[in-house]
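All protein chains but one are shown in place.
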Amino acid sequence: MGGEAHHGKKRGNFVQRTIDALAEAMERSLYAEQLASSRGILQNLDPRIKLIGTLLLIATAASAHTITVVIALAVVTFGLALLSRISLRTLSPIWIGMFVFSGMIGLPALFLVPGPILATIPWLGWHISATGLRSAAFLILRSEISITLSFIMITTTLWTHVLKSLRSFGIPTLIVVILSMTYRYIFLMLQSASDMFEARQSRVIGKLPDNEARRLAAATVGVLLSKSFQLSNDVFMAMQSRGFRGEVYILDEFTLRRNDYIAIPVILLICGVGFWFNYITA
Amino acid sequence: MDAVFTVQNVNYAYSTTSDLALNDISLTITQGSRVAIMGANGSGKSTLLRILDGLYFPQSGSVTAFDHPLDEAHLMDEAYAHAFRRRVAFVFQNPDVQLFNPTVFDEVAFGPLQLRWDKPTIIKKVAETLDLLEISHLRDRAPHRLSGGEKKRVAIASVLVLDPEVILLDEPTAALDPKSQSRVVDFLVDWGAGKKTVVVATHDLDTVPDIADDAYIFKQGKIVAHDTPRNLLANHQLLLDANLVHAHHHYHDDGKPHSHPHLHFGHAHDHQ
Partner (left out) sequence: MHIPDGYLSPATCATLFAAATPFWYVAGQRIKKTLNMRMVPLLSVFAAFSFIIMMFNLPLPGGTTGHATGVAIAAIVLGPWGSMIAVSVALVIQAVFFGDGGILAIGANCFNMAIVGSLVAHWVYQGIAGKSPLIASRRVIAAALAGYLSINVAAFITAVEFGIQPLLFTDAAGTPLYAPYGLNIAIPAMMAGHLTIAGLAELIVTAGVVAYLQRNDVALLAFNAPVATSTSNVGGWNGSRRLWLIIAALMVLTPLGLLAAGTAWGEWSATDLVSGTGTTPTLAQAPTGLARLADIWSAPLADYNLPFVANEQFGYILSAMVGIGTIILVFVLVGIISERLRKRNSAT
């Protein structure tokens, strides 16, 4: 069929690109759910410790103001990534993506930030400053550390456990329930958005003109909006029918295990050393 | 026989400008009866179920449940609402609407938690209900990842856990594969041993004789017939008028065209 060749072409095809983005989001969460239920050192830790640990490590990396501390934390993060059993094939796109993003933003800093000149680019005469290089390294490493740690946390922890940990940190039940329902309905809507685009795709041969694509996008958003409203009404009735009266009640229980008691001092030690370095080098 | 629901001269419209979704409906549902509400899409059968569940309130007419008026004012009272919600269960047509919790366990525990049961009772009752519907192995799965048949069973479990006296089901067999359909039908046939009340809104006629002993046909918000399922299903002209069947047009071996009302016995079919 003549249309087939065009379907494969991703560049410029807005419908296909959006379908791909939606499918990727679904696949990624499925992968996270599978990995979280597999066995591994990180998988076995109490979710509350993972959540706090992730937050503490990210905060330590963000607060560090010597590059050595940041590099050391990057090494720790890499070690955790290996422990997590997440395949490098899954991690590398995340790392590369963040590197490209932060690199693009950080690169001009090499030349723009004033400081002792480290090198000069021949022909152009641009000076690379030591401070500029360091600031770019800060930016890239910190953003990589943070995204890796949060990715490790979410892929080794069941989402339901993340939610329950939030509860035990005193986050109001209402917010936790909204978060959990949002996550759940994202999948339903990813599916309906995907279906709408695929239905459109099957009727289109070749590339959609830009103005048509924009109209299609707006109409799809509109349909989704109407559906959301209907959906929220129906869900409300389903909740009411089972006794919901505005306040939500949920069950939660966690017990610490041996691994957890080991993990707590390790995390605190790493963060403590990081902060101590800030102090002595200040 | 005690009346579970008494509906008198009920009118309901979704907005002031739209047509009546229910037009002067009166019916009584007695305790232990199994009632089928048959009708095409838009005939008002889903609306009626929602009125029986206290989710919609009629613009005129009255509804009583267990000899008490069922209206907005009464449902504002917590004790009344809790008692009513425990006694009457509703299984929605679309399981995606009904399954909004992160895991199957949480889904089934949702009702008891809202009714403030104590924790050990909830855990015990949820486990029993999961067993009853043979879905214990799905306990920690996310409901939105399940198959259509599994979702339906979780949806039924999520309301049965409250041990209701009445169960209202909206198109329970729609969009299910034949095996899941027969599972749901078998379950409904066995459930409650004649003491529980079952009200099913459906256009899947072949399941009706199994699950119901009393049946109504709805058309455009009105009751057009009330009889036993056997008698109603035998009246092809009536079914044709209510858009429950369509004329089936096909050719026989002799090459002559032949038309007859088409009943969907024996295979899954979803009219949309």
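General remarks:
Lettered A and B in written order, each chain numbered from 1.
Heads up, the rule we're going with is that a residue touches a chain if its C-beta (ideal position, glycine included) is under 8 Å from a C-beta of that chain, and two chains touch if they have at least 3 such contacts.
For clarity, every value in this text was computed on a predicted model and none was experimentally measured.
Only one of the listed residues, A:Q43, A:S84, A:S143 or A:T156, touches the absent chain: A:S143. Residue-wise, the contact with the chain that is not shown comes from A:L55, picked out of A:L55, A:I71 or A:I264.
Only one of the listed residues, A:V100, A:I178 or A:L268, touches the absent chain: A:I178. Check A:I52, A:I94 or A:I264 against the missing chain and you find that the one touching it is A:I94.
Remark: the residues of subunit A touching the chain excluded from display are 12, 14, 17-18, 21-22, 25, 28-29, 32, 54-55, 58-59, 61-63, 65-66, 94, 98, 101-102, 105-106, 108-109, 111-115, 117, 125-127, 129-132, 134-136, 138-143, 145-147, 150-151, 154, 159, 162, 174-175, 177-179, 181-186, 188-190, 193, 210, 213-215, 217-226, 228-229, 231-233, 235-236, 239-240, 244-246, 248, 282.
Operating definition for what follows: only the chains that are shown with their structure count from here on.
Mean C-alpha positions place subunit A and subunit B at a centre distance of 41 Å. Residue ranges on subunit B touching subunit A, taken from their complex, read 50, 53, 55, 78, 81-82, 85-86, 89-90, 92, 94, 96-98, 100-103, 106, 109-111, 113-116, 119, 122, 140, 142-145, 158-159, 162. The part of subunit A that touches subunit B in the complex is made up of residues 30, 33, 37, 158-160, 163, 180-181, 183-185, 187-188, 231, 234-235, 237-245, 248-251.
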